[in-house]
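Here the complex is missing a single protein chain, while all its other protein chains stay put.
We just call them A and B in the order they show up, numbering each chain from 1.
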Amino acid sequence: MSTPHTTSPAREQSPPAGDSAPAVAAAHIEKIFPTSGGEVHALSDISLSVRPGEFVSLIGPSGCGKSTLMRLIADLDQPSSGELQVFGKDARQARRDQDYGIAFQKAGLLPWRTVSDNIGLPLQLHGVSSAQRKARVQGLLEMVSLEDFGDHHPDQLSGGMQQRVAIARSLAEKPRLLLMDEPFGALDEMTRERMQTELLRICTETGASVVFVTHSIPEAVYLSDRVVVMSPRPGRISEVVDMELEDPAARGDDLREDASYFRMITAVREALHGGAPSGRGVETR
Amino acid sequence: METTTTTTTAGRILAPIALGLLGLAVWQILVGVVGVSGYLLPTPMAIFSEAQQFSDSIVEAGLITGWNSLVGLVAGSLLGVVFAALAASLKPVHDMVNPFVAALAVIPIVALAPILNTMFGTTEFPRQAIAGLASFVPVFVSTLRGLRQTNPEHRDLMRSYAASGVQVFRTITLPTAVPYVFTGVRIASSLAVISALVAEYFGGPRGGLGGIISTAAASSQYPRAWAYVLASIVLGLLFYLTTLALERLANRSRAAAAG
Partner (left out) sequence: MTAAPSTPNTGLFSRTGPPGSRATWLWGVIGILLLLLLWEGYKAIGPEAGVVLGDTRLLPRTSDLAMPHTWDMVTRLFEGETQARNASPLWVTVVSASAFTLGIAAAGWLAGVVVGVGLALVMLRWKIAEWALLPWIVLSQTVPIIAFAPVVRSWGAQLELGPIQWEGWMSVALIASWLAFFPIAVGALKGLQSPETAHVELMHTYSVGWWTTLLRLRLPAAVPYLLAALRLGAANAVIGAVVAEISTGQRGGIGRLLIQFAGQASSDPAKAWGPIFGAVALGLVAAGSVAMLGVILSKYRRTEEK
């Protein structure tokens, strides 16, 4: 499964283990999928570092490998070559240590469990006592404003509420890193904006780093400290745009009408289209 | 975890064949060498040679049971489609038929065999009726589901064309339902053979596979009984594969129409 591409494991930053280590440190990652129609070069020479507490969005058209990159960080897939570390450990160890929480585009709740039991699932799996679990779940329910819905089942909730449950679940073990793959992709615009503001508040409260995959330029700009712009065939990082906006903790709906916000949208937009005025495959709402 | 597609295909084909051969070998050795009484369980070789010896009468018996199954399957399927169409369009019919179908699905239909023998006299007809009843259930259920599968967008489209009820049925409802009908027929085919065969255990003329199996077993001619068991397995397979091919064909023509 290895490739002829042999970059010597880049350890130039040589991340020291412990709290000071970057949340994610990727160096020269390659990912190649063997398919019946030949090999697909999904990721090429990806190098990226995410600081503790930093919010980084991955944006790009379909097929640029942004979800694949997130799956590598989550150890749901393994890179073909290159070095990938999460908090100074390899991705597998980080998964074993439960260093991250994850949320997908589909809420992925277990339909036979109540909201509370869904949020408590990772705690239960890892042997947290039921009293502790109850207290933690209560706190999480409040954090996502679903205090009154703990005993409901997923099929009784709206899409936005389901997604909030999924986010609460991803936060259950107080992870230092959140991985989110288009978690608001299926929501309507109004719900989406409200969820974005809530997510920023939660991140400020917990101080977690976030790797956030999205299709939407405004969403990426609104949420992020840095926006990583990717391009397809093969998937690679074409530009990293720093968001010169106010502190995430202070961001609110006002920002959405602020000139700095539009400036950043334009910057990301131009990075995406390589300067060309029109684009494809990316939502601009 | 990752396996290339070639090893997958090879495994899918080779593994069952290997298991089958292993099973036959163990059987042969168990009976032939270890000495489990061949009287109880003849060796595969003994069964095959017996089947060859009686091939003419086996084919004859197979034709009788096969014909009963076929008549039952065709009649039961037609009835199933007709009733499903009625049930789909008229709610009272649906509510009247549904309890019967639900019951028919779980009761041992073959239990009716002796009664049917008295009602119709000892002919092959009771077997055909039983095979028909058994076939009716899956065809009805599957067709009814098919008739209700209509895509709402398609229906709205036809409405926007101001299409008549007959037109909607011909262009939307029927093509959607046809593959489901054949799925039902495929499921029914096995049931028809099994029911026609088992009905012979309940008395009546003894010419079919089931009748001969029970006669041979009753007179302790076990290799002979097994040879007829083998024949009924072949018959069942024949029905299944034929209806499976029909189902594939129905699905393909739909895919072609859609594409």
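Side notes on the structure shown:
Rule of thumb we're sticking to: a residue touches a chain if its C-beta (ideal position, glycine included) is under 8 Å from a C-beta of that chain, and two chains touch if they have at least 3 such contacts.
These numbers were taken from a predicted model, which means no experiment stands behind them.
Contact with the undisplayed chain is limited, among A:Val40, A:Leu76 or A:Val128, to A:Leu76. Only one residue in the set A:Val40, A:Leu121 or A:Leu255 touches the chain that does not appear here, and it is A:Leu121.
The chain that is not drawn here is touched, among residues B:Thr123, B:Asn151 or B:Ser164, by B:Thr123. One chain of the complex is left out; on subunit B, the residues touching it are 11-12, 15-16, 18-20, 37, 39-40, 91-92, 94-103, 105-108, 110-112, 114-115, 117-121, 123, 125, 137-138, 141, 144-145, 148, 187, 189-191, 193-195, 197-198, 201-203, 209-210, 213-214, 217-218, 220, 222, 225-226, 228-229, 232-233, 235-237, 240. Seen across the whole complex, the unshown chain contacts subunit A at 74-76, 95-96, 98, 100, 102, 104, 106-112, 121-122, 124-126, 153-156, 162.
The rule we apply is simple: only the chains that are shown with their structure count from here on.
Taking the mean of the C-alpha atoms as each chain's centre, subunit A and subunit B sit 52 Å apart.
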